[in-house]
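One chain of protein is taken out of this complex; the other chains stay put.
And now, chain A:
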Amino acid sequence: MAFNLTKYAVGIIGKFKSTSLANSYIFSPNTQNIPSSSGKCFSSQVTKNLMEFFDSEENWTKGEVKVGRSWKKEELRIKSNEDLHKLWYVLLKEKNMLLTMEHEYKQCYESFPSPERIDKVKESMFNLEDVVRERNKAYWLLETGQTGERPGKVVNNQLGLRYFYKMNEHIIPKASNNKWWKNRKFGFNNKECDRFLSFYREKIFLEKRKARNRDKNHVLGLLKRFPDMDINVLKEQYPHLNIDGLRMSRKSDPHLVPS
């Protein structure tokens, strides 16, 4: 998953900044170049790079590592493409580090300190990708009039439930692509599916009806206890209920001593 996202981000930002990012790698130029496999290099440097898969040593003994919150979309929107590109790789490395540490702690039957860090990094990456997609969409709409997103459609699966099918390119045309026709799992045409669907819809309907009845009884109780209530507020809060009808109901009569 992470790899696919990476590819996507690189592809998009490459459109904007094709010159500056092509020759230099992701990070700032002061990092050392990759040593060629034949030539010798500093072993300490490679060990250092491999140790990027681990947390800093001072955090190994801690029971809790204090960190900030994840990146918000508003903050990411004001960053340049280059900054986002760099930040993506910082987050990617952080995620790999956290996954490595989590795995190692799990293997050694120890508790992993502050596991919420993984969620925070994942949320940041999700937000970053969303911001990049926004920019990509705007660029494509301006240049070509299309969004440039991967095309898709809503289809039925074999159970008759609808889902979003993401389309992809094929080398062989659809008509002669036997493998695709064999593997495609759209549509449903059997009795069991109909039976399942009727039960499924019944379940959804019952849930909805229960919720509606719950609201109705709640409103009746309110009218009973507070007869001078503001009716407009009730109507606003429960637009799906017939409040005037409920007011006429005998169940909403207030607890008053009959005169």
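In this text, a residue touches a chain if its C-beta (ideal position, glycine included) is under 8 Å from a C-beta of that chain, and two chains touch if they have at least 3 such contacts; residues count from 1.
Rule of thumb we're sticking to: contacts and distances are computed from a predicted model.
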- Name per UniProt, for the chain absent here [options: "Eukaryotic translation initiation factor 3 subunit L", "Multifunctional methyltransferase subunit TRM112-like protein", "Large ribosomal subunit protein uL23m" or "Phosphatidylinositol glycan, class K"]: "Large ribosomal subunit protein uL23m"
- Task: Touching the absent chain in the whole complex: find that residue among A:L92, A:L128 or A:L223.
- Result: A:L92
- Among A:E104, A:E123 or A:D215, contact with the omitted chain is made only by A:E104
- In the full complex, which bits of chain A touch the chain not displayed? Write them out. 1-4, 25-26, 31-41, 43, 46-47, 49-54, 60-61, 63, 89, 92-93, 96, 99-101, 103-105, 107-108, 110
